[in-house]
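This structure is in structure tokens; I'll ask about it shortly.
Left out: one protein chain. Kept in place: all the others.
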Amino acid sequence: MINAIGREIPDAIDNYGAVKPFDGAFSTLPDMQRKAPAVKTIRPGQSKLINGLEEAFLRIPVKDGMTLSFHHHLRNGDAVVNEVLATAAKLGIKNLKVALSSVFPIHAPMVEHFKSGVVTGLDTNYMSGPVADAVSRGALAQPVILRSHGGRARAVECGQLKVDVAFIAAPAADKCGNLNGVSGPAACGSLGYAFPDAEYAEHVVAVTDHLEPYPLSPISIEQTRVDYVVKIDKIGDPKGIVSGTTRITKDPVQLKIADMAAKVIKAAGLIREGFSFQTGAGGASLAVAHYVRQMMKSADVTGSFVLGGITGHLVSMLEEGLFKKIIDVQGFDLDAVRSITSNPDHLEVSASFYANPYNLGCAVNQLDCVILGATEIDTDFNVNVVTGSNGVIMGGSGGHCDAAAGAGITIVVANLLRARLPIIMDRVLTATTPGETIDVLVTERGIAVNPRRAELRAQLEAAGLPVMDITELKAIAEKMAGVPKSIPLGDKVVAVVEYRDGTVLDVVRQVM
Amino acid sequence: MKTAQAGTLESSDILITVVPQEAGSGIRIEIDSIVSLQYGEAIQAVIADTLAEAGVADMLVKAMDRGALDCTIKARLMTALDRARANGGNV
Partner (left out) sequence: MTIRRSMLFIPGNNPGMLQNGGVFGADSVILDLEDAVAPTEKDAARRLVSMALIHADFGKSEKVVRINPLDCNGSVDIAAIVPCRPDAILLPKAQTAAEIRDVAAQIAAAEAEGQEPVKIIALIETPRGLANALEIAEAHPRVVGLALGAEDYTAGLGATRSKEGGEILTARMLLVNAASAAGIDVIDTPFTDAADDEGVAEDSVLARKLGFKGKLAINPRQVDVIHEAFSPSSKEIGWAERVIEALAQAEAQGSGVCSVDGKMVDAPIANRARRTLEVAKILGLKMGDK
């Protein structure tokens, strides 16, 4: 079948379930009830503290075919996923489905578990490293389900992703299972992505390396939903969890792009009281925050909030009074951790509050503007952040399609050419975010505006910005680099790209 | 002519090594590129055309490409050929 953005998707996909084709960013409405887990009780004096993950496995008990879930707040310093899966392998458990909100190079041992059959299913919002490579080459028989952050929250809450056991890595815990992410050697800041799992999983196991006396404070996840508390030596390596400080790029081309994006924001009239925005955590996206900060200072304007993954630059803007609040679903560096711990205007929110489309309003809906990246964009403004130019999975939506849908103006910043590769295609290899939610593309050689936003285009042109049709920009790139040949792909579907509402936006096919 | 090299492995550059061959051997081009799927044929063509323009009939060209544009490939190849001709060029 052909879905609403013209992508060819199979009518049925083995080991996936019913395929509901993408029908428009806001077209598919919810028609389900939330399904709550079984009610449990615990007696006074009964302890949750158990010795080691194996005991947790035996008590639950974890069986073949179960779905185990994890959050990714420990990023590339995470030790919990590997230890849990090693425990499963040791106990001879098979056919597990891993629902890990983002997969990093540190999770490389999972590739062995694919081979040995311990793990046969993967559900995630972002993949990079050996696991992504293995999946791209067909290591799993079942297709991976790729969701957005908001979509995962929706799937957990609305029953499409049934979690048997949520293993929640907790930088700090008390003996009753109160958890937070701000204390302990592996402090990571907000625990936003763990909230839906804590609420809806059948069993919840907190895994910590830092127990504090009861009651823990502050409390991000409450004791009332936690079955067991396991203490291990180290839940993660701080160096891989948070960067010391996130530095802005020094690359002059990236800075040029960022400066132009800030000028777009200004020309759109957004540098005004109450402005709200979200940026990515690296490259040109983060540098935009730097230029916007200068513009806000010059215009003497105070914004309302910044949202999303939080870095020291955004914390500085809060502390300088340029913004009133930070809404934080994930911290990226030590400044973010420090600020969330001490500043009442720095709010921790769940993934559902952040981006779930199936609730009465998520935070992305309040954004005036979001700055996003892309590996590819096509002439319909559909964006790819899942596969690299050679077809290998190297990312995933994360919050990309969520923020794009919610924000008033969505700006993609990208080099027109990355080394030789043009970023503008006739058709993206994999669609992650539909073009109707993408408004502006800013490159170092020009700016393209989605034809749906004629008024915005006029504003940018009036401000003297180099606006051109996306097809013109594509032609400039191809004149410089030559027209790229398409890469050959196999037939096997290795991943299903779901839109935030659970419909199928695209599929990823095996690389040859 | 002697073996010679030009270029670097920096992004957007190409490292080209030319190894002169005996008369009658013909042209052999070996390409290792980060964009071989998309531009492998194009890189091959630029190298072959440049050799033809330069009147070179017997040569082994080894190219390690990091996404160089055609004009860069041509410039690096011509530099390597100059160096090969200049007796004892860089290896």
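Here the chain labels run A and B in written order, and each chain numbers its own residues starting at 1.
What we mean here is this: contacts are C-beta pairs under 8 Å (C-beta built on N, C-alpha and C of every residue); 3 or more make two chains touch, one makes a residue touch a chain.
The shown structure was predicted, so the numbers you read here are calculated from the model rather than taken from an experiment.
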Where the complex has a chain not shown, which of A:53, A:255, A:440 or A:507 is the residue touching it? A:255
Of A:113, A:445, A:474 or A:500, the residue that touches the missing chain is A:445
With the missing chain put back, which residues of chain B would touch it? List them for me. 6-7, 10-13, 68-72, 74-76, 78-79, 82-83, 90
List every residue of chain A that touches the chain not included in the displayed model. 252-253, 255-256, 259, 419, 444-445, 476, 480
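Definition applied: only the chains that are shown with their structure count from here on.
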Can you give the whole-Å distance between the Cα centres of chain A and chain B? 43
Complex contacts: residues of chain B adjacent to chain A: 11-12, 34-35, 37-42, 66-70
For the chain A and chain B complex, residues of the former touching the latter: 389-390, 418-421, 480-482, 484-485, 487-488
